[in-house]
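Here it is, the structure in full.
Apart from one protein chain that is not included, each protein chain of the complex appears where it belongs.
Every chain is named by a letter (A, B and C) in the order it is written, and numbering of its residues begins at 1.
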Amino acid sequence: MVKVYHLEFGGQSYEVGVEKAGSKTSVTVDGKKRFVDLARLNGSGAFSILLDGRSFDLEVKESEKGLLVFALGQQFDLIVEEERAYRARLASGGGKTAAREKEARAPMPGLIVKIEVAVGQVVEPGQGLLIMEAMKMENEIKAKGTGKVKEIKVAERQPVEQNQVLITFE
Amino acid sequence: MVKVYHLEFGGQSYEVGVEKAGSKTSVTVDGKKRFVDLARLNGSGAFSILLDGRSFDLEVKESEKGLLVFALGQQFDLIVEEERAYRARLASGGGKTAAREKEARAPMPGLIVKIEVAVGQVVEPGQGLLIMEAMKMENEIKAKGTGKVKEIKVAERQPVEQNQVLITFE
Amino acid sequence: MFKKILVANRGEIAVRVIRACRELGITSAVVFSEADRKSLAVRLADEAYPIGAPPVKESYLVAEKIIEMAKKCGAEAIHPGYGLLSENSAFAQQVQQGGMVFIGPKAADIRILGDKVEARRLAKEAGIPIVPGVEFPSGRSEADALGEAEKLGFPLLIKAKAGGGGKGMRQIERKEDFPSALKLASSEARSYFGDGSVYLEKYLHRPRHIEIQVLADAHGNCIHLGERECSIQRRHQKLLEESPSVAVDASLRQKLGGAAAALAQKAGYLNAGTVEFLVDEKKNFYFLEVNTRLQVEHPVTEMVTGLDLVALQIKIAAGERLPFAQGDVKWNGWAIECRINAEDPAQNFFPSSGKIDVYREPAGPGVRVDSGVYQGWEVGLFYDSLLAKLICWGPDRAGALARMRRALEEFRLFGIATNIPFHKALVNHPRFFSGDFSTFFLEEEKGIMDGSEAGLEVALIGSVLYKELKRGESRLRQAAATLASQWKGEARRAALRQW
Partner (left out) sequence: MFKKILVANRGEIAVRVIRACRELGITSAVVFSEADRKSLAVRLADEAYPIGAPPVKESYLVAEKIIEMAKKCGAEAIHPGYGLLSENSAFAQQVQQGGMVFIGPKAADIRILGDKVEARRLAKEAGIPIVPGVEFPSGRSEADALGEAEKLGFPLLIKAKAGGGGKGMRQIERKEDFPSALKLASSEARSYFGDGSVYLEKYLHRPRHIEIQVLADAHGNCIHLGERECSIQRRHQKLLEESPSVAVDASLRQKLGGAAAALAQKAGYLNAGTVEFLVDEKKNFYFLEVNTRLQVEHPVTEMVTGLDLVALQIKIAAGERLPFAQGDVKWNGWAIECRINAEDPAQNFFPSSGKIDVYREPAGPGVRVDSGVYQGWEVGLFYDSLLAKLICWGPDRAGALARMRRALEEFRLFGIATNIPFHKALVNHPRFFSGDFSTFFLEEEKGIMDGSEAGLEVALIGSVLYKELKRGESRLRQAAATLASQWKGEARRAALRQW
């Protein structure tokens, strides 16, 4: 029996099917079926995975949003839902994506140097929202999607904590 | 207040005093007092230790005998007792050392190739007791102390498990 | 030779100095802040002493505490590493006044060569071309500054007069942006270096950043060890360095090396130093500044010359003669260094922090890693984001790059975001591979990491399998609980039957 999971990364949706037959497990992504073997490397969330023989290391950690996965040196913040839960959410009007960008957060502790937008302003993806100083450098926080600024929750020269909400969008 | 521990390694006895005064801890070995700082490196038994500023890494694991300690690349199998327990054991006639060598054990799984002693024979430290094959090599198991062979619990060509008792002494 | 050296630094460079000490049979003592009690440097040093709270201003920048600790533990010399107090002439002076040796240049050299204006004056006197620029002391009017800026022409750079390492540096494209940029740069300069004076400098078109390593002993010997190419920078922070440079041939090497050594000689320089140049597309070169300390990127020079720069620093500081002459320096092969930083490429390279859950460095032939971390280490936000330097050697540039590609793929560092994916994209980039780049490279190639989500499919599959594993485990726990309650029931029934 194939079990289907619904995943989201960077606003994109993905479906992965997983099937167990005896001692063999297979996954299906984009219609391509592969045999997999997952082996836990140590007490933590580190694994070795073989995908039709291709070898990868990865780490999986539970995160606020879903799972934080490290693979090929990269970090992926994924939302993972069983198909059933996903369909239930859709049916209850939960929207097609689980977590639409509704706010800008501070990626690390720092100091707000400059606010570059105003309430009511419509921003485009990649547009600068504000500049914060952290680790002796000034960094620009950019909009990840289109949105209309609802509230600016910080002021210039204000120190902020990691993950603090800076700006909300309508 | 100084608390005293009694330790044994390789048939030798050692005493270590430990004293806590406020946030400072000191230890006394051979009459020499030193300030120590122990910091746990990770979930397991790995530590960083500063002894009057001198820095060492070590690992401590619970073992059958007491503690198995790794320091400076070496492995030490220690018996550690609080002074009280040590004195109680002495008083109850437990002998001066906690674990006198009373038997020869297999240091690893292997095959007994040759038995070099007979029951009733008195052996000297370093004398060959038997030869076992392990890891494609033949290795001689030697007597660690003086003793009279009481029982030979294995036969030639017999496979043995790690830690299996091979010979007992009177 | 010294019996004990105190290392007044942290991270990978503290480890680097500890290694050199140990190879020379010198006891190494390191100072550490509360955040660094379990650091690799503390673990590897012979001795380690606490000097205060995590913020550098309460520990690693407090000269008095460090000097007191050095005296107390009986150190005869202090190695400052790079950054922190390494270019602080007052600290060098205090060390000397404390009866110890500062492993680096004389305090006066640090002061003079560390001052951009003084250094330019010296370079000019030594006949070395300099980038057009002008000093601008804090206090002069904005109008004056704008006038000077217009004389130089845009684009231009504003730098802190007393600074280094790209800190407080600003690039201005248009006249309109100048006044506000000047204000910010001056205020940054004041807060970081205690002096709001800045320096305005012409911004060359697509220059390369090429620097020359020099070594001078106390016996009048002064040599250079060839160049390092450091053009790959983001926000004036070097990310990848190599030696030699594709842009430097034997003739240019001789000119640059000669100029650098002449300047050092003229300044009566002592110990290791680096003379930075900009080299334009026509191979004209311009003096930029002097770094009066060991550079982060010194390993690439070590790998092509076979020399140990830190050991040489220590020997020079102990009064020994350089054990070779300029003619004995031989360059062999090619070396490249990638700085592995705790930075999140997905978040505009913001510093990241957290626990390193999995850490295994690449190794094997031609690979060197200078690192300050280990599996289980918590990366905090108090210090800069450099975790490790990955240096690869090959018989030629293609060989070194092939090895770097291999080593980057092999690096296992899970738990926090790093710039490893950036380096993978960089060393696979055709323009970088061809050698056709300048300090503008990363600005010109903003999309360098686009489409580099090779790990996504593995991540998708991995997370589904992880969920299945968790589900299996929780089912197992449930089954065990059911079984246990069944047993209990059974036992109760059995007990009842007995009665």
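Just so it is clear, a contact is a pair of C-beta atoms (placed from the backbone, for glycine too) under 8 Å apart; a residue touches a chain by one contact, two chains touch by 3 or more.
Here the structure is a predicted model, which means the values were calculated and not measured.
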Check the options C:K161, C:H224 or C:R403 and report the residue that touches the missing chain. C:R403
Sole residue of C:G327, C:G364, C:P430 or C:G447 that reaches the chain not shown, by the stated touch rule: C:G364
To test your reading of the contact rule: which positions on subunit C touch the chain that is missing from view? 15-16, 19, 22-25, 43-44, 299, 302, 306, 308, 332-333, 360-361, 363-371, 374-375, 395, 399, 402-403, 405-406, 409-410, 412
Residue by residue, what part of subunit B touches the chain that was omitted? 3, 5, 7, 9, 14, 16, 18, 25, 27, 29, 34, 36, 38, 40-41, 44-47, 49, 51, 56-61, 66-67, 69-76, 78, 80, 82, 107-109, 134-137, 139-142, 162
Suppose we count only contacts with the excluded chain; which residues of subunit A make the list? 37, 39, 41-42, 48, 50, 53-55, 57
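One rule holds for everything that comes next: only the chains that are shown with their structure count from here on.
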Chain centre separation (subunit A, subunit B; CA means) in Å: 52
So the centre of each chain is just the mean of its C-alpha atoms; given that, what is the distance between subunit A and subunit C in Å? 31
Round to the nearest whole Å and give the separation of the Cα centres of subunit B and subunit C. 46
By the touch definition above, subunit B meets two or more other chains at residues none
Numbers and ranges of subunit C residues touching at least 2 other chains: none
